[in-house]
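Structure first, commentary second.
Each chain you see keeps its place in the complex, though not every chain is here.
Letters are used for the chains, namely A, B and C, taken in the order the chains are written, and counting of residues starts over at 1 for each.
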Amino acid sequence: MRLLLVNPNISDSVSDLIRAEAQRSASPGTQVEVLTAPFGVAYIETRFEALVGAYAAAQVAAEHCSQYDAIVVAAFGDPGLAGLREVMPVPVTGMTEAALASAHLLGHRISIIAISQRIQAWYREVVEGYGFGPRLASIRALDRPISAIGGVQEEHAQALKALAERAVAEDGAEVIILAGAPLAGLARSLHGQLPVPVVDGVSSAVRHAETLAALRPGRALRGSFAPPPAKPHRGLPDAIARLLDTPR
Amino acid sequence: MRLLLVNPNISDSVSDLIRAEAQRSASPGTQVEVLTAPFGVAYIETRFEALVGAYAAAQVAAEHCSQYDAIVVAAFGDPGLAGLREVMPVPVTGMTEAALASAHLLGHRISIIAISQRIQAWYREVVEGYGFGPRLASIRALDRPISAIGGVQEEHAQALKALAERAVAEDGAEVIILAGAPLAGLARSLHGQLPVPVVDGVSSAVRHAETLAALRPGRALRGSFAPPPAKPHRGLPDAIARLLDTPR
Amino acid sequence: MRLLLVNPNISDSVSDLIRAEAQRSASPGTQVEVLTAPFGVAYIETRFEALVGAYAAAQVAAEHCSQYDAIVVAAFGDPGLAGLREVMPVPVTGMTEAALASAHLLGHRISIIAISQRIQAWYREVVEGYGFGPRLASIRALDRPISAIGGVQEEHAQALKALAERAVAEDGAEVIILAGAPLAGLARSLHGQLPVPVVDGVSSAVRHAETLAALRPGRALRGSFAPPPAKPHRGLPDAIARLLDTPR
């Protein structure tokens, strides 16, 4: 099985973290590839940056999708995920959606630990859009500058762990999600150090993508996740244009 | 006062309809300009097409925003609106948001009349994302092929009116929104022919944009609609890059 | 265009504040009149007082509605608004409904700043009844005695501004509504002093009433905002009796 993880941001250092955790999490026989967006921002904190990252992810996924069994949007917040699910020929998931799928099997009230104050509103909107708002105990986030996005989990490891502990003690969190591709692998490092289960997005997305590819539930030909109806378009990147023109 | 309406699609015929209704609706002294997306699809029915339209609208708005007092995303569904609100130096609204602002002053249960079956799921998600789900009586849509997107309101006028009548009679609609830029002006044509108030997105957006510009409520410098924090980026169109680099 | 603003309370000093802000906010060519309730209380903080104010507003509006293009219930909480919308021959809006219509175009999470602790529960019920509960970040209120209701915004200007600042910093407010007719005009005075957009009810209601009158969306002849069915009545004020007996 071959999985493609698309980093919708331009940070190669984050792609390295994603790749390492994806390889640790994948089942035997699964190959993972991580590709980085050719344009965009260093990391997404806002709706506008998500809008840019979604378009970048769409280009990368459109160019490479034919060679993989499933695709992962490898940024928490899942920029572009619902749109990609309409047009991709294989299953697509994202880090937020997958982390929630894991978390809701482990406890009722879920807290998300994030890397910046500003990122919280966007995360909350995404979680609420998936219908998980009532299960969200809290989002807690670092409130300090990030020197280098690829080094955030090392630089702030203690602060991140302390946020998780406060989410349990003060917000009633029964499961912790360590959110954001820059934290990929941190759940594994913290194993046994927190009093509730801990989930991360990359490993969850890799395992759930494998499950979707293995169970072969079938593709949507009806409903809002079927491919978009054919219609005129103009000026789109070739790979996207080809996807939209694919007969179904 | 100068208003910019951005059509996130490539259909000049729809831009013409938008322009005509915007001019009819604007207060004396308001100048309206309508610009058409340089790339994208003919009209948006799906999340993937909205993702493309959002990026196109962002480019157009970024290039021209400095010359206007307010901006309107002139497609129902408001592709990119929340992101643009973060980065634009002036108020931004969209056809869906503005139509709902008008409709909720006229009745409790709101029905939306739309141009295609497929478009309904996307519209519903947008309306629910704005928190108006509980007030949505129904979305009813044409179920026939559209010959030319700019001619849909003429070609299917009777069918559209019949959908509105059924929404009132069967779904309990107390207000009707005629949705989609291709229907701009139809509410005006149907005046007095339906038993409940009728609202359209273009005229609502024009009037509400004027109000926002006139009341000068102030710009967000805190919270999730403040400009995105400065950070590295790469490969973005110049106008977008400039917006992201603007000191605040 | 002629607008009638009905103060459902007996405070002439508040009517003066309403009138001043309404005139500052109205478009050129709009005439505004403010009438004060002939009976009732000084200002509404509770459901019982709202019940009284609703009946008083109904009498005033019934007596004068024939001479205006739109009516505004000029107390935050909108006492009687939904009922008046059924019977009035012209569009009716209220300060809460209109302020929310403005605020939801400016940000997602809305805080309301109010003049007394007791008033908060009633405001919350009204906002939730309109379906805006999920967008309400907080209601914050003065906790000190009010010497004279018409002077509250001068007497407590710093405290009110401080409440707004705390709503932004602690509750995540992205838009502030300065609530209550006694605060009419304060948003204008605070322009540029708060880090998020600020909305007030009177100016919003005036502009939205103008929009409703200008767009002419049509009157409800079906559904729950159509005029009440004819039926026997007894002992009602003449103007109300006439409204109920109007053939439709």
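General observations
Heads up, the rule we're going with is that a contact is a pair of C-beta atoms (placed from the backbone, for glycine too) under 8 Å apart; a residue touches a chain by one contact, two chains touch by 3 or more.
Please read these numbers as outputs of a predicted model, since none were measured by experiment.
Assembly remark, whole complex in this entry with 3 chains visible in place, copy number of the identical chain is 6.
In this section, only the chains that are shown with their structure count from here on.
Rounded to a whole number, the gap between the C-alpha centres of chain A and chain C is 44 angstrom.
Computed from the mean C-alpha positions, the centre of chain B lies at a distance of 27 Å from the centre of chain C. Of all residues in chain B, those touching 2 or more other chains are 82, 223-224, listed in ascending order. Of all residues in chain B, those touching chain A in their complex are 10, 38-43, 45-52, 54-55, 58, 80, 82-84, 86-87, 116, 118, 121-122, 125, 129, 223-224, 228-229, 231-236, 240, 244. The touching residues of chain C, when paired with chain B in their complex, are 25, 27-28, 82, 91, 93, 97-98, 101-102, 104-109, 130-132, 134-135, 168-169, 172-175, 187, 191-192, 194-199, 203-204, 207-208, 211-212, 214-226.
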